[in-house]
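In this view, the complex is presented without one of its protein chains, the others remaining in place.
Here is subunit A:
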Amino acid sequence: MKKTKLLKVPSRGLITISMVSLVLGFILAYSYSISSDDTDENASDVSGFQQQEKYREKLVEQKERNKELTEEIIVKQQKVRDYEQSFVESEESVEELVEEAELLRLLIGDIPSQGKGITVSLEDGAYNPSQENPNDYIVHESHVFKVINELKISGAEAISINGQRLHANSYIRCTGPVIVVDGKTFPAPFTIEAVGDPKVLFASVNLGGGVVDQLTSDNIVVTVGEKDLITMPALRDDDYS
């Protein structure tokens, strides 16, 4: 110690101190840079949240605008129909055309529909352990199709499945135990409502060898009932999908 002190104390001490200050500076600066990184991340989180909020507000605005426009459409369509009605009064020849237009509108679900009709409900058959294949006793979309086709042929004005009204471009898809109608999922039992002449509709589904017989032979519980008043709202844009 004494020897080194005599030889070159200042430079040696300086070197050790510079080593120490190098390490100290490194540690200090490194932890500083890490903590500033952290604050940066927090800042970006906050701005991301704000952006999300902004987009959400925009979406809400757009939806409100859509709603307003849909209401406007309904009003305008009502006007058009009123004009047509006045044509009927003046000219007999257009009457048929107007009736056809009315029917077509009902078909595409543009206007609300209400009146007498029937309801057909399809339920899965009772579970039968001796039958291994559950496909043999659950309701498939093909059964729903049969009922709907029969109802349409018999002159039903409007048809809905579990409250979802069908329009000209509706689709029905089978996805396992449930069916998808226009993007909305419905489980069994399915209640199909149809507006139309109840007598005709009832007779047509109950024909010998007709829809009800076919479905019953497929182990499906079918109940058909007449109803005095069935109301179906007009389809809005959100209902199409």
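The working rule: a contact is a pair of C-beta atoms (placed from the backbone, for glycine too) under 8 Å apart; a residue touches a chain by one contact, two chains touch by 3 or more; residues count from 1.
Here is the rule we go by: contacts and distances are computed from a predicted model.
Q: So one subunit is absent here. Using its UniProt record, which name fits best from "TusA-related sulfurtransferase", "Autoinducer 2 import system permease protein LsrC", "YhaN AAA domain-containing protein" or "Small basic family protein"?
A: Answer from the UniProt record of the missing subunit chain: "Small basic family protein".
Q: Looking at A:32, A:145 or A:171, which makes contact with the chain not pictured?
A: From the options A:32, A:145 or A:171, the contact with the absent chain belongs to A:32.
Q: By the contact criterion defined above, which parts of subunit A meet the unshown chain? Give residue numbers in ascending order.
A: 12-34
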